Structure formats: C-alpha cells, structure tokens
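Worksheet: one structure, shown below.
One protein chain omitted, others in place.
Order as written gives the chain letters A and B; numbering starts at 1 within each chain.
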C-alpha cells in the first residue's frame, strides 16, 4: 500500500482529502475481503427519509425518493464491486449531506462575490504625437482574491492582472514602466515579435529596471493577436505574484470570424494567489454575459505553472487562434487544454440559454467538499 | 543542492525512488570530481558471467555476451561522462538484476489478471413508450483495482467506471439516478449540449439529489460523439472515487472513417484509486484485441487530474475526433496527450501483428523497479 501512496504525485483532492484518503485506505486495508465491518446498505431502502428535491411530480427533472426502481439490489445484479461498509443511519447521512450542500449553496449564491480591486481593466492610452503611451507602475499591493482572503501581490497599476492593453497593428506604442518594487524588474511582450532590444530580458536585451527607475519601451505593433506582457526578471516570483497582463494587437483588418459581440480575456494563474481567473477565485470570479444568438470570443491566457483544461457546459467552442496566429483548420471542442504561456482564442455561438458552468476540469482546481472554488466562472446566455 | 531539490515539483519516480534519489545525490556530492570511491567498471569485462538471453546465435534478436565490441572503453572514447563508481561484483549485479526481472516477469505473466468487478460494461436500455430508460444507482462499494488491492469507491450500479451508455442521435433518453451515497450528488452529461435544466450542476441548474432520492433526467440526444456522464457535486471526491462513465451518442449517419471492427472506450483516472484504465491498474487492465487487418477505434476519456500522454507501440493512431467533434484535419501520432475532461477518438489500422505495449508515457504512471503498474495495457493484433 505504501507503494501506491508513493506513486501519487499530486494530492487526490483539495482540503482535507489527503487525510480522508489515508483514513479510507486504512479502512480498506483493515477490512478482510468480502467482510463488512459496518451495516450493509440494504438497511437503507429505496424511498428513504429524504424525498423530492423538486417534489414528486413525474417527468423530467423530478426527484422522487419513492419511485426508485434500482437501489443497492441493482448493484449486486451487475455485481461490479462488493458492497462497502457505511456506518451512517439515513438520518445521519441526510444531516451530513445537508451540511455539505449548505456550504456549496452558499458559495454559488454569493457568485459573483464582491471583492476590493479589479484587474484586467482596459487601459486607454495617452496620445503623444501619434504615439499611444501607456504608463505602468509595478508595485506591491494587498490583493483580495476572494472575500476575506487578501494576499501580497505584485501589480501593474495596482491591478492583478495588470491593465488590459489593446493597440492596433502598425500603431506606434510606448510603455513607460516605473518600478516601485523592492527588486528589479523588466517587461517582456510575450508573443510580440519585437526588435531584440525591446524584448525585456535583463542582461540579454536590456539592463534590469532597478527599484525607483522608469524604463521606456517603444515599438511599432507587429504581429496581431492575443499576446501578454509580463515580468521576465525573477519571473517565477514576479509573474506568480501578479506582474502580468493581456497585450492585444488588433489586426488592421478583422477576419469575418472575429466579428463578435463580446470579446473577453480570461487569464489563468495558479501560484501564490491560488487558482485564479483574472486575479480572482470563485465566487469572486466574473461571469461572462451574452444575449441569446450573440457570438463571444474568449482569449485564454495561462500565466501559471500548470495546464488548465477549460470546460464549457452547454455549448462548444470553436478554436480559431493559437498564440495569436490563425489556425488553418479551426476545430470544435468543449474542453480546451491551456498550457503555461499559451494563448488560445475561441468563439462560442451562444445558442443555448441559461447559466453555464465554465471551469478548469482538473477538479481540485474547481471544487472541494466545501463547494466550488478557484477556477470556476459562468457563461450566462440571456434570453 | 537544496535549490535543485526544491525545484522538483514531482517525485522523480515511483516507490522508493525519492529516497534513492536523495541517496544518489548525496553520493554525487560526496565524491570529488574525477575521483571514484568504488571499483572502476573496467574490472567487469565484456563477455562476462551472463551470456545469451536468447542463446549465442548471430543475427538479429540475439544476446551474445561474448561478442561485445564496445564496453566502457567506448565511453571514454566519446568522453561523455566520467565513469561512475559501482560497488557490485558481476555476480552481485546479476543476482540483483535477476531479482528485479523476476518481479517484472511475474507482473507481465499475470496480465490480464483477474479481479472482482468489471466497469464500463455496456448497459442495455429499458424501453418505455419510445424512451430509452437507464436506471442508475450511485452507491459505495469496495472495488478491486488490482489483485489484492481493494479500495473504497463510489460507483454507478456497482461499476467503476459506471456502465457504458450508448444512445443514438435523436433518441429520447431518460436516466433515473438513485442516490445511495451518504452525500448528495448530481449527474452532468459532459460534452452533451442539453437544455440548461438537464445540465446537472446543483444550485445552478437543479437541486442536489439527496441521499435516498431518485432524480430523473430526460432529453433528446443532441450532438453525437464520445461524451461522459459524471458527478458534478463534490466532484473532486465523487469523480475521483468513481462516479463517472462513458456517454456515447452514435451519429444518425456514420462517417466512412467510423466503420470499424472494434470500438473501444478507455477511461483514465489517477486519484484515490491510483493510476487506472477503466477502473483497473496493470496487470488487471484489459487488453484490446483485434485481428490483423482490422480497424480499431479507441475513445480516450480522461476523468483524472493529470495529463496522460498515451503511447501506442508498433502502429500509429489517426486522431479523428476531439470531444466528440470531427477534426477538420485528422493527423497521425503515436503519443496522444489527453488532458482531464478531454475526449479524443483515434483509429488504429491493425497492420502489425503481435502484442503491443500501450501505456501512459509519464513513466512513473506505468512502471517502477517492481515492474509495470497502473496505466499499462496492450493492443493485441492476432494473425
């Protein structure tokens, strides 16, 4: 059994699950095969204490404890596993379930929860003689990731992610970076094909920007697409703590597929601040809202250390761009694996009304026994 | 050195390897460069004690200790690394190797090993007035993952994965879910584009299904393809423990590429039960068997928390579908990276006879010093 435990490179689930797991393993080991130390589940007959979450009406979407046709007897018919011990009486089970459900409900009902600070806010440029100028300051802030949980963050203009920058292909762009951190920094324009001296890598393309200094980047916006700007100095810490943002270069001419009603940037991170979308953890994440029939473009950007396979409920996504480059053969999916440093652009045709869960499908990044958490948001399609 | 150790986010290998690693590192540190504290390997000349695993005949596939032309002298020619210490005498080395090999052989010879319970069994629907009805009960069972290792599982109808459900595009489908767990649950039809109230997310699209209750889902099967059904309540635990299964919607009209001889569903998991294919770890995994010249479709589904790059020996796979959607440009590969929540459909033209290893290429998911384990099976092409 110890072999098995050693082969687990990640904890099986969030919160207390590792402990649970070990405890259950211990039970598993202690129980001789085929022998149940606890009451058999047949004692808990179909149509038990708890009936009708939606009432007892027949038809789709009904919960009717009294109409159960299966029960555990069904299990032994198909004789997959052997019945496991479970100590709880139906009343105990219901009370425990209600307690767990209350936590889940509380989280969902509070969504989208208010927190101080909002990141990824579109930043209007200052015009200086035909140049679009962006003044950006890197500094330390306390950042509220979800209600009541504030963490130390490194932020551009006090935002995590930093302000969203959008320019147009061919624009002359200037970014003044002022460093108010206690360590040096530098800005790399990830995905943007710049002259080497604007690439933002200390000791390779520029000196580090020391605390207190301002450094100016200037270039003509080249290859269009969904790019990023982020620190390239002590980056595991600086990007992990928030020195990152979207840097989008709009094309001179939009493709037909790019004519959308909602254009949303979703940046993932998974380090010092936990599992976040645009700097916030569920329930403080932001829902994406569209009307029935509208087209939504989502620009996924991963600034974390892990993959995050993003799963959309109810509708599929058509993948159109990779790292800002149009895919020659766009394809459809409902779960898109986004690796660190990647950007993927997708289109959703909002043809299915409702509130749709939208989350990372590494389940411990999205839910624990206490309810949804971290990398969960919703796509709301309004009628 | 501590820096290096700290940068390792996963254990380098299964079982005792972390300890081995630390021990070896310690040796590495303790040995001054160029100085060997142990007997040089030149003492072990080519053509040593152990000759001829297959006999001494010349030609391909022969093992002939006496014909070695290289030896460690070769190493110093190309002067890559410096010779490392190794304390064992040839006799010791052979005895240790034999002991390790015996464990490996035992595992492979026992494949496919018998265990109690089989998951992913095709479930015939019950017809009710033109509706295909599936009665599914969620309950706790003890599940034998490999011979002698039983774990607590949450199972649909006692199976891990739950019964395989197949319907046809346009079918009217009803699923009655009875909850015999001690916690609430709900079923999400992952990848199926349903009306919002059938989406299975407690507190967003329905109330949780309490212990003892039965809840009914009903819908017309929409977008065809390889989908899944699984819990969407306390899912890190519930899916991790087994509440998942394949939900396949056959298209009204099959594409030419879909006319296959074998249609196989392979569901991966990696949480509470270890590394599994269809609920079993090697050597209890199930081989896929085809005849020479046949076409096999494999539907990969990942319900775990990690990526699993599936590597097939001997033949390539042609990737035709992503999440149930036909790829506009199918491509070939031998190693397919499957992320959590993803489904990938591939075709294998079985043109190479033999028993072919088929495994996750994250090697600690597939092998330890004790032999193959976890995510290993075989594709057998019979002449």
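Assume a residue touches a chain if its C-beta (ideal position, glycine included) is under 8 Å from a C-beta of that chain, and two chains touch if they have at least 3 such contacts.
Being a predicted model, the structure only gives us computed values, none of them experimental.
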Of A:90, A:158 or A:251, the residue in touch with the unshown chain: A:158
Given A:110, A:150 or A:294, the one touching the chain that is not displayed: A:150
Contact set of subunit B toward the excluded chain (per top definition): 1, 3-4, 6-10, 12-14, 17, 20-21, 24-25, 27-28, 31, 33, 41, 44, 46-54, 59-65, 67-72, 74-76, 78-84, 86, 88, 90, 92-94, 96-98, 100-101, 104-105, 108-109, 305, 307, 309, 311, 313-316, 328-335, 337, 352-357, 361-364, 366-369, 378
Footprint left on subunit A by the chain that the document does not show: 10-11, 14-18, 116-119, 121, 135-137, 139-144, 149-153, 155, 157-160, 163, 174, 176, 178, 180-184, 188, 190-191, 193-199, 201-219, 223, 232-237, 239-240, 271-272, 274-275, 305-307, 322-325, 327-329, 337, 339-343, 364-365, 368, 370, 373-374
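The rule is short, and it goes like this: only the chains that are shown with their structure count from here on.
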Chain centre separation in whole Å, for subunit B relative to subunit A (CA means): 26
